[in-house]
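To start, the structure under review is shown below, and the notes come after it.
The complex is shown incomplete by one protein chain, all other protein chains being positioned as in the whole.
Read from first to last, the chains carry the letters A and B; within each, the first residue is number 1.
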Amino acid sequence: MGMQKTLGELSELTGAELRGPHAGQVVITTIGALDEAGPGAISFLANRKYRKQLEQTRASAVVIPRDVAWDKPCLVSDNPYLVFVKITEIFAPAIPLPGPGVHALACVHPEARLEPDVAIGPFCVVEAGARIGAGTVLVAQVYVGANTALGAAGVIYPNVVIREGITLGNRVIVHPGAVIGADGFGFAPDGKQYKKIPQIGTVRIEDDVEIGANVTIDRAALGTTSIGRGSKIDNLVMVAHNCRIGEDTVVAAQAGFSGTTTLGNHVMVGGQVGTNGHITIGDNAILGAQSGIMNNVKAGEFFWGTPARPHKETLRLLAEYGRLREMRKQIKELEGQVKRLEKK
Amino acid sequence: MGMQKTLGELSELTGAELRGPHAGQVVITTIGALDEAGPGAISFLANRKYRKQLEQTRASAVVIPRDVAWDKPCLVSDNPYLVFVKITEIFAPAIPLPGPGVHALACVHPEARLEPDVAIGPFCVVEAGARIGAGTVLVAQVYVGANTALGAAGVIYPNVVIREGITLGNRVIVHPGAVIGADGFGFAPDGKQYKKIPQIGTVRIEDDVEIGANVTIDRAALGTTSIGRGSKIDNLVMVAHNCRIGEDTVVAAQAGFSGTTTLGNHVMVGGQVGTNGHITIGDNAILGAQSGIMNNVKAGEFFWGTPARPHKETLRLLAEYGRLREMRKQIKELEGQVKRLEKK
Partner (left out) sequence: MGMQKTLGELSELTGAELRGPHAGQVVITTIGALDEAGPGAISFLANRKYRKQLEQTRASAVVIPRDVAWDKPCLVSDNPYLVFVKITEIFAPAIPLPGPGVHALACVHPEARLEPDVAIGPFCVVEAGARIGAGTVLVAQVYVGANTALGAAGVIYPNVVIREGITLGNRVIVHPGAVIGADGFGFAPDGKQYKKIPQIGTVRIEDDVEIGANVTIDRAALGTTSIGRGSKIDNLVMVAHNCRIGEDTVVAAQAGFSGTTTLGNHVMVGGQVGTNGHITIGDNAILGAQSGIMNNVKAGEFFWGTPARPHKETLRLLAEYGRLREMRKQIKELEGQVKRLEKK
């Protein structure tokens, strides 16, 4: 990479406190995981469970939380994650993306509109009326449907499909294989068979959203499926038609939202969670992994389990559940005692 | 869209009853969601929860169930969903699909057979011996393997992969990223390692099936994995090798069927359901969301939970479960009372 900084310089650049012997002069040329880093590298204690790796690391310096005791060169911070993000940004190799221009083997409709510095890689398809914002990159093999509008400075990875009439904001990242704007799952039984309900709505993805690999976000039946600014969706998540996800909401892998689920802002959704349709999850709510959310969850609540209950209640009930055998024995014993008492 | 109908005309076209002041003369030019529609639009009360949106809608008319009281122009029906489907079909803009012909940047083997009016979009691959039925559209970037036969009037969206030797019926819709005919997950342990069992069966998808985005339907080890006429499979569903799904069966997102699961006709499968292998689910059965189905389910039964039990039993047990703390207190109290009685 060729980049070189002293730990002192990194302290200034990140605002983290410098600690340890001669720490300011330590030369950093790369970053690495605690158990893989060597001399010249700066590493990161992401989780106290890895304290032992910290003891054994060969890294020249580490970023640690303020309350971890450590007598070697390090950067100390109340938010070590943010410090590490900044350092990673300094040393991270650039992701090799195609430069501006349309690849000779891409298929861009003459009525599509490409703003300056757009890059369209090989085997991409951009249909009529589509608009690609300035500096956005379609890496390769991407499909952008008719009249779909992508914002500026986005990265759309290979094999992403964005169907017609969809809107993406600026700085949106879509990982490989994600599908945006497929038909919602809507069928009306006519007594014997199912008749397809035409899905004529759209999807709106706001600025700074990141969408994981092989995610599916369906278009609305009518109206809009939307994902608010800054929200992050992990791999293999399902967002059904007419869902509305707020801002800065985080959804872990393989979660699924039934049609017309509404999520507020700053919600945290664990992996493999499922929600009932037509419910509302309030701002700052937390849904624990694998939960089955049957009803509305109020702002700030932490729900867990299937069917989901307040987290504390679920923990209490699980503790009771673990004592069931003991309870049954107690009942049996009581029955014996009562029988003996009755005989007297 | 340019389409224009009076509510009276829509009443005749759909068979729905006309109601409200001067309803027959109301001019409809578009459709829209209750909370987004404006004048000239007809909307739809899909769920009584949105009664409030009905009160506030600016739509010129609405489709409502017969038992909803409403004094403005509307269409009334016992099956408002079907009415709305018909109206949507009238006003829905056509999905922009490529017209008949093979795109210059598609790769169709000379020994593939294309029936009349087939459309093959850019970067599609159609291998030797494949057959594409009349009027079927491969939108773009689709893969059709050797000797695979697609029926007529289908729509195969971008990035769908259909491997060799697979059969699809007529009017089948496959959404982006779906994979049909990948190897089943079959390995024989030889004591130390796993040996791959060649997966030499096929997949048969019957007429009028719809397959969601990023679904995976594996080919049979031997024989056939099949999905019956009219069944609808939502996004990210897993259908393992040798499963047999009946007709008009509906499977919600992220459900997964282990190898050799058999489902009857008109089954309804909730989201994130999982089934044990080698079991049979009878006609008209309902499997509640997130259920773990361990054993056969008889026709018409409604199962829910993990492990799944009859729905009513699961509800009863969940109610008991919610009272566990109380039960433990009762036992404790009884123990005290019995102790006191014994002392006397």
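Structural remarks
Just so it is clear, a contact is a pair of C-beta atoms (placed from the backbone, for glycine too) under 8 Å apart; a residue touches a chain by one contact, two chains touch by 3 or more.
The model shown is predicted, which means the values in this text are computed figures rather than measured ones.
Contact with the chain that does not appear here is found for just one residue of B:D183, B:D207 or B:D283, B:D183.
For the chain left out of this panel, the touching residue among A:N159, A:N242, A:S258 or A:N284 is A:N159. From the options B:R163, B:K232 or B:H266, the residue with contact to the chain not on display is B:R163.
Of the listed residues B:G32, B:G201, B:G270 or B:G288, the one in contact with the hidden chain in the full complex is B:G201.
Counting the whole complex, the residues of subunit A in touch with the unshown chain are 31-33, 35-36, 43-44, 47, 49, 79, 81-82, 84-85, 88-89, 91-93, 95-96, 103, 105, 121-123, 139-141, 157-159, 173, 175-177, 208, 210, 212-214, 230, 232, 234-236, 248, 250, 252-254, 271-272, 289-290, 306, 318, 321-322, 324-325, 327-328, 331, 334-335, 338, 341-342. Seen from subunit B, the chain kept out of the figure touches residues 105, 107, 123, 125, 127-128, 141, 143, 145-147, 159, 161, 163-164, 177, 179, 182-183, 185, 187-190, 192-198, 200-201, 214, 216, 218, 220, 222-224, 236, 238, 240, 242, 254, 256, 258, 260, 272, 274, 276, 278, 292, 306-307, 316-317, 320-321, 323-324, 327, 330-331, 334, 337-338, 341.
Note that only the chains that are shown with their structure count from here on.
Centroids built from CA atoms put subunit B at 25 Å from subunit A.
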